[in-house]
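Quick one: the structure is below, and I'll ask about it shortly.
Every protein chain except one is present and positioned as in the full complex.
After this line comes chain A, so read on.
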């Protein structure tokens, strides 16, 4: 998966591009180049056009590190659940994968891990680099996750049904018919509460690092992105 070879940078779906970025792979400096955070993969290329790509499903975590005691430069840290060697060709990598415990499914007891540090010359770029990676990572949910494949049975949870069952909540109107029972004070209260709810919903579901300029067709409020089949990223609701 990581082969230092001459490839061209991605052109589609590049959420962030950061030039003058050094890459250090498992402690070994690869030089200075450009990082491309694209929706399909994470890529880095040095000045000669040599580089590598990472597939998001192999990325275990990423983080902004400003702890100069641990590493002398502020950087973007990426942990990859695979062994990356620049010199190997594709065949060697397949053999290595077969002998790894780190398969696609199941726990990786031995846990082959690589660490990559991307050090941009512009430290202010760390946050947009991080955010772009969050967005792209969310576009690649775990295909092996059984939970998300299950058919979920049962009705949708209705909070008002649940609350009405308790009796310690004062009765309130939830339907159009009930609205006509409100006096003017009640109507004013309702408007105020609805306004508060709208504002709190907008704030609550603003996920840091999410593009909120819904330029694309079909994006939810808190969505991280849109998959090709029109589904949101991991939003909870609107």
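Observations
Assume a contact is a pair of C-beta atoms (placed from the backbone, for glycine too) under 8 Å apart; a residue touches a chain by one contact, two chains touch by 3 or more; residues count from 1.
In the analysis below, contacts and distances are computed from a predicted model.
One chain of this complex is left out of the view, and of "Protein YIPF", "LSM10, U7 small nuclear RNA associated", "Electron transfer flavoprotein subunit beta" or "Latexin", the protein name its UniProt record gives is "LSM10, U7 small nuclear RNA associated". Note that of A:8, A:48 or A:70, the residue touching the chain absent from this view is A:70. As for the chain not pictured, it touches chain A at residues 57, 59-67, 69-71, 77, 81, 107-108, 111, 113, 127, 130, 133-134, 137-138, 141-142, 144-145, 147-154, 156-160, 162-163, 174, 194, 197-198, 201-202, 204, 207-209, 214, 218-221, 223-224, 226, 229-238.
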